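Of the protein chains in this complex, one is absent; all others appear in place.
And now, chain A:
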Amino acid sequence: MVLCSVECVQRVSQYLRIPPGNLYMSENNILASDDILPNQCVEGFSAIVQALIMNSTSPARHLGSDTEKQALTRQWLEYAVLRINYADNALNSKRILRDLNDALKSSPYITGTEMTLADVVSYHLLHGIVKDLSQQEKAQYVNISRWFDNIQQDDEIRQKLQLVNFDLLNLYL
C-alpha cells in the first residue's frame, strides 16, 4: 500500500479544480492518467500532479513564482513520491517526520516563503499520519505541527479531511 494514490491525485485535482482525467494503475503498477494531456498517457504521480498544475489557472502560484522555487517544488514532489509515499510504514514515517521537521525549521512552507502545491500534496499524504500523532509527538515535530496547522486552515485544501487539533501543543513543549 502506498500513499501517492489515485485518491490523493483526486483530492489535489479537486483543489486545483482541474479534472484528473481517467486515473488507473498501469500494468507495471504505476499511476497513470489518460486525459490530462491531449492524446497522451501521463504516467507517474509527480508527472500527473505537474500536468494538473500546468492546466490550472495560475501555474506560477502552485509551482512557484520563479524558476528556483519551481525547481524546489518539483524536488519536493519527487520527495513525496520517493519518500512520503512509503510513510505508511511506522519506521519510514519517523524518518520522514524528522526530515520534514528539519526542513520546516527555517521556512514556513516546504519550498520557502510561498505556499506551493508541494505543501498541498504533502499535507494530503501526511494527514493520516499527523492526525494519529500523540501530543508529545506533535510537540517533538513542532515545525511540522505549525506547518500542518497553517495548511489545514484552508478549507479548499482540507476538503473533507478531519481538522487536526494542535491546541494543547504549548503544554508539551
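Rule of thumb we're sticking to: a contact is a pair of C-beta atoms (placed from the backbone, for glycine too) under 8 Å apart; a residue touches a chain by one contact, two chains touch by 3 or more; residues count from 1.
Everything below uses one rule, namely that contacts and distances are computed from a predicted model.
When the listed names "Elongation factor 1-gamma", "GPI ethanolamine phosphate transferase 3", "Bardet-Biedl syndrome 7 protein homolog" or "Exosome complex component N-terminal domain-containing protein" are checked against UniProt, the chain not shown comes out as "Elongation factor 1-gamma". Remark: the omitted chain is touched by one listed residue; of A:28, A:67 or A:170 this is A:170. Although one chain is not drawn, the whole complex shows that of A:22, A:40, A:65 or A:89 it is A:65 that touches it.
Annotation for chain A: contacts to the undisplayed chain at residues 65, 105-108, 112-113, 142, 145-147, 149-150, 153, 166, 169-170, 173.
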